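Of the protein chains in this complex, one is absent; all others appear in place.
Now for subunit A:
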């Protein structure tokens, strides 16, 4: 427990009366270690900001417990939590200049003037806002306000930093640069941070672990690599990854030495039983309806495979995205070279058993990834 920075235990958030109001966060449990960077990923309205605001103390916790550094804090006022936050809406203080806005975050820490100036200069350099330090919030751009607000949070020496979409307004180039610097800054100081983002690249680049949320429920909390390779359920599988995972409903038929998936439009994917491990085979045999998932990068072309029909062939400058009508849906595949496939042309497809993610047809929970059980 000693290296736990933040612990959420069965946290519920209702806006309005408990059990009747909007249920924004549902039974959320999460353990963040000291020095970790966590990315909160999820679609709009899934409860990310609500979670941060409960941790910061701006929203009451409807049920459950929040501990910071081993102390239960869900009833503490914000001032006693020692948490820093960069707000989704920036929330700079209008009558103060950018410099003063960043510096006032340090007021309570009673540092000397020269130390404060030094720190502000350092953070301004990091975020490339040195030239606007003397300006007022109303006279700078959205992206500049966002960086000022991020600076105001990062400059503090808090036990937890909450960053709500801190770079959403920036152009991709600047974002890529800042990403690296911010990660370095956080790691160098051993800070703990939770970062809300809609940008998966950002989550992958910055975070030690990613928490995927949907509908107020934590879907998966794991390293970027494991989330990509072993999505816990259909939602995580399709939500994380660009372009998104291809999914098809299928029925399973298993015999002594064959395993087959029947897709729509009479398409059958036939595999040798030995392509799957014993345990996976055993589990799959007992299911009827499943959902198959395949990442676009893992789809192979093969003349003797099943066929689809090309609907889109797009060269993106460094890779080709081909969308094919397949099994009553669309199958996207990515190739590294230009392709001269014409729209309407048939295309042979092979889905390697190792690249198949199988999900339960009803619950959407993962059953197997490749030859291993989920």
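FYI, a residue touches a chain if its C-beta (ideal position, glycine included) is under 8 Å from a C-beta of that chain, and two chains touch if they have at least 3 such contacts; residues count from 1.
Quick note on the criterion: contacts and distances are computed from a predicted model.
Student: According to its UniProt record, what is the protein name of the omitted chain, chosen from "Electron transfer flavoprotein subunit beta", "ABC transporter permease subunit", "Sarcosine oxidase subunit alpha" or "Ferredoxin"?
Tutor: Cross-referencing UniProt, the chain left out corresponds to "ABC transporter permease subunit".
Student: Using the definition of touch stated at the top, determine which of A:18, A:108 or A:272 touches the missing chain.
Tutor: A:108
Student: Just name the one of A:54, A:83, A:178 or A:347 that touches the chain not displayed here.
Tutor: A:83
Student: For subunit A, which residues touch the unseen chain?
Tutor: On the side of subunit A, residues 56-58, 77-79, 81-85, 87, 89, 91-95, 104-109, 149, 152, 156 touch the unshown chain.
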